[in-house]
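This is the structure I want to talk about, given as structure tokens.
What you see is the complex with one protein chain gone and the rest in place.
A and B label the chains in the order they appear, each numbered from 1.
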Amino acid sequence: MIILHLIMLLVSSILGLFFAYMAITEKDLLKAIGFSAGQSVAYSLIFYILMAPDVLLAYIAVSVGVYTALLVFTVSKTTRYEED
Amino acid sequence: MNITMVLILSIYGIVRKPNLVKKLIALTILGDTANMFVIFIGYRLIYPVIPPVLPIIDQNRLIEFLEQAVDPLPQALVLTAVVIGLAVNCLIAFAIIQMYRLYGTVDVRKIFEKVFPEERV
Partner (left out) sequence: MISLRILVFLIMFSSIIFSSIILTILDIFPPQKDVRPLGKYYLNYSYFEHGNITRTAKSPEAVTAIVWDYRGLDTLFETTVFFLAVMGGLTLFRVEKADLSKTRIKYIGMTMIVKQATKILAVLIIAVSASIALHGHLTPGGGFQGGTALAIAPLLVLAAYSKYILEEHGLTYLKAILIRSISLSMIWIVVLMPALNGYNLMQNQPFYPGEIFNQLISGSLFFYNLLEYLAIGMGFTAVFLYLSIPEKIYLEELRSIESEKG
């Protein structure tokens, strides 16, 4: 049964790495914000498997709620596409 | 392994990308990965493992609670770290909006040319 926990941990970490990589090398800033929110969901799965429910509630409300809204406000007041 | 790779990626993103908003996104990823590393230290690899919350208030069950629960101290310290990271990132986002109003661009190289117009790197 401990193998099940470890396999879920492995899948969530690979998903987190994938979303973080796509967020950093993306030219359209709104898509990068979407990938950053996906990375936060993968990280909160990892927090649940590591048995930390307090940190999970704080982290998901902050990262998917507040950071996404704040960054979308910032992008709407500045430019959208990144220059070369 | 995975944590090391994401740390290296986010530091690369902070140093090499010239857009200010992309630097902020990479900074948030760096903070979250550092918090995950701290919680990963407080885990124990046994089978029936429970979070540090007493399920049934009964003093006879205290011994088996102690043998199955996870360390509560790193989680308390990470809660404080999340809030302080949030405060710093909020202030940086406000500063980026103000810099766009004053200089007209969010690209670091162009801001450098406007502030020091006679230097050539």
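Descriptive notes on the structure:
In the analysis below, a residue touches a chain if its C-beta (ideal position, glycine included) is under 8 Å from a C-beta of that chain, and two chains touch if they have at least 3 such contacts.
All values reported here derive from a predicted model rather than from experimental measurement.
Where subunit A meets the missing chain, the touching residues are 14, 17-18, 21-22, 25, 53-54, 57-58, 61-62, 65-66, 69-70, 73, 77. Not every partner is drawn; the one left out touches subunit B at residues 1-2, 5, 42-46, 51-54, 57, 59, 62, 65-66, 69-73, 75-76, 79-80, 83-84, 86-88, 90-91, 94, 97-98, 101-102.
Operating definition for what follows: only the chains that are shown with their structure count from here on.
By the touch criterion stated above, subunit A contacts subunit B in their complex at residues 1-2, 13-14, 16-17, 20-21, 23-24, 29, 32-33, 36, 39-40, 43, 46-47, 50-55, 58-59, 62-63, 66-67, 70-71, 73-75, 77-79, 82-83. Per the touch definition, subunit B reaches subunit A in the complex via residues 2, 5-6, 9-10, 12-13, 17-19, 21-22, 24-26, 28-29, 32, 35-36, 39-40, 43, 45, 47, 49-51, 53, 70, 75, 78-79, 82-83, 86, 89-90, 93, 96-97, 100, 105-107.
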